[in-house]
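Okay, here's the structure, questions in a sec.
Removed: one protein chain of the complex. Kept in place: all other protein chains.
For chain A:
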Amino acid sequence: MSDHLTRSLNQVRNELLAGLSDADRESYLFLVDWLRRTDVASHALQVGDTAPDFLLPDAHGRLHSSEHLRGEGPLVVSFYRGGWCPFCNAELRALQALKAEFDSLKANLVVLSPETRDLPRQLQRQLNLDLTMLADVDHGVAISYGVLFRVPDETKAHYAGQGYDFAHRHGSTEWMLPIPATFVIDQDGVVRGAFVEPDFTIRQEPSDILAELRQLAGPHAKDASASDE
């Protein structure tokens, strides 16, 4: 656990990239180039946009409402690709390592996965997570946040060759994935932070998310103290 407190996600990324096979590296470079060329990230919600609300089940089939979650404090929504992606798992571990700090800022953090069935439960057990992992069943939230894309055929062939069975994982034969992205949403449902990077190996450092949350809390805290006077 301390490992994830001392090493940045960028350092973990470099190690993971160094461990890629030639075929994986080629596939990675192709997909990132494709995502940039098709400008998929341009559809994503931006700071100032209103975030669509959602009602999604967690890994145990319990429903969570975004309205309720952001009623308790700022809401951090993080999209990830799935338990098969080592960069996603590194991000989950890093978020887990700082979960207490999210809690202390009274921020609700939810990670949204396109995976269904018992896969989120398995992943929580494997990585020993107590994060709230929600299943974006049928990608409804990813599409409304503007981060969904259809996996190009070349990448699909590569992933299928690796044995990733998305039909089983997503409950759909259409290969759709979100671009990993992190949104900080205030209590009114307005996006106050948006990190969307087509290079899916690059994730927002959890410490940067915490900094955004502190900044978000700042003016509110001042308002509160002003009203006390």
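Note that in this section a residue touches a chain if its C-beta (ideal position, glycine included) is under 8 Å from a C-beta of that chain, and two chains touch if they have at least 3 such contacts; residues count from 1.
The rule is short, and it goes like this: contacts and distances are computed from a predicted model.
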Undisplayed chain, where the name is taken from the UniProt record, one of "PTS EIIB type-4 domain-containing protein", "LysR family transcriptional regulator", "Spore germination protein" or "Alpha-ketoacid dehydrogenase subunit beta": "LysR family transcriptional regulator"
Residue of A:89, A:132, A:182 or A:204 in touch with the missing chain, whole complex considered: A:89
Omitted-chain contact residue, chosen from A:70, A:93 or A:139: A:139
Chain not shown, touching residues in chain A: 16-17, 19-21, 24-25, 27-28, 31, 38, 40, 43, 52-63, 65, 67, 83-87, 89, 116-123, 126, 135, 137-141, 143-144, 146, 148-150, 152-153, 162-165, 168, 171-174, 176, 200-201
